[in-house]
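Moving on, here comes chain A:
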Amino acid sequence: MIFNEIYSMLAYYLPPKANLIASALATFVLILIVLIATPIILGWVDRKFSARIQSRYGPIYVGKFGLLQNFADVIKLMGKNFVTNQYVDRFSYNLIPILSSALSFLLIALLPFGAPSLTFISLPYNLLFIYILLAFSPLLIIIASWGENNKFAVLGGFRSAAQITTYELALIVTFISIGIVNGSYDIINVIGSQSLIWNIIYLPLTAVVFFIGSIAVIERAPFDLPESSQELQAGWRIEYSGLKYGLFMIGDYVKLLAVSILFVSLFLGGWSGAFLPGIIWFWIKTVVALMFLMSLRWSLGRPRIDQLLSIGWKWLLPLSVINLIIVEVMMLI
Partner candidate 1 sequence: MSIKETIKSVYYAVSNAKNKPATYLYPDKPLPTKDHSRGMLSLDLENCIGCELCYRICPSDAIRMIKVEKEKAKFKNNVRSEAPAIDFNKCIFCGLCSEICPPHVLHHTHKYDISTDNREDLMYDPFRLNEVFEKVIKDNADEYNLKKNDAEQKLTDE
Partner candidate 2 sequence: MNDFTDKLLKAFLNGLKASDGGTIELTDKKKLLKVVERVRKNFDILFMLTVVDRPPNFELNYVFSKYEGRDILILRTLIKHEESIDSITNLFPSADWEEREAYDLFGIKFDGHPNLKRILLPEDWPGHPLRKDFVVTDEIKNWTGLDLKF
């Protein structure tokens, strides 16, 4: 969408075939900007907020309020050499960081950024595509952890695979119920149809289920079991170092942003709001959702893996199915 407007301005000077290359180039540059910006800004907010919760200062010395701290970290990570353990299976060890971060970058490309025109790729069914991207990551994690040939990694890898697959089911059911209510699987239409009543009033239960499921899928807050630093010492990321580890960190923060945008656009009515222009409403809601997600991480303990799975199977899945039935009944009336 965006580059259509840019392209129409430049169309006069460029040769006919240029629009394809230009659009690809523009997408790449914009995604790169967003991807560099998100971990730095989100990382800073996360560290400052958690520091204040734990009554300490947080990063202060680098930059004005420690603003450049994350920037310095990323550069430091780039500078570090790659320490690879000699028993590691080379191919899968190097492939996974690139693949899993590409996966989460792709996720960003599908999401709206505040206005109908502000998306990178617009597909009529991008809700399902997002679901597939989220559901794909356990496969990569298993390959990575098996490739690292390290006991802790294997334990962490299987834990995260089990956790994500259970919570994916609950998510897919919530996506279906949203599709039924709003009549389409395209986020922009979903937001469009919410301008009067937000979905959260319509489907409060789905909102809760989606929220818990999404936390578990991105392995953050109370469900960060696979990389539980106390027990498994950074789980399946244990052998990575340097920029490869950095890629995973960027992937994490990008997924965090993606989930909060998803929650806002599916349930809190995206950019529909009273007098403020749409885009400001959108970003206010996302920041609020982000802060709540972060505060969960620094205040709740972590359940055990089998308790986590039992919550997933015994609680979340039935809840979402019941909700689906309610939605259908509502639609019939």
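In this text, contacts are C-beta pairs under 8 Å (C-beta built on N, C-alpha and C of every residue); 3 or more make two chains touch, one makes a residue touch a chain; residues count from 1.
How these were chosen: all candidates are chains of the complex that A comes from, given by their letters.
Here the structure is a predicted model, which means the values were calculated and not measured.
Asks: Using the contact rule from the top, which of the candidates 1 or 2 touches chain A in this complex?
Replies: The single touching candidate among 1 or 2 is 1.
Asks: Help me check something: in the complex, which residues belonging to chain A touch candidate 1?
Replies: Chain A reaches candidate 1 through residues 49, 51-57, 60, 295-296, 298-300.
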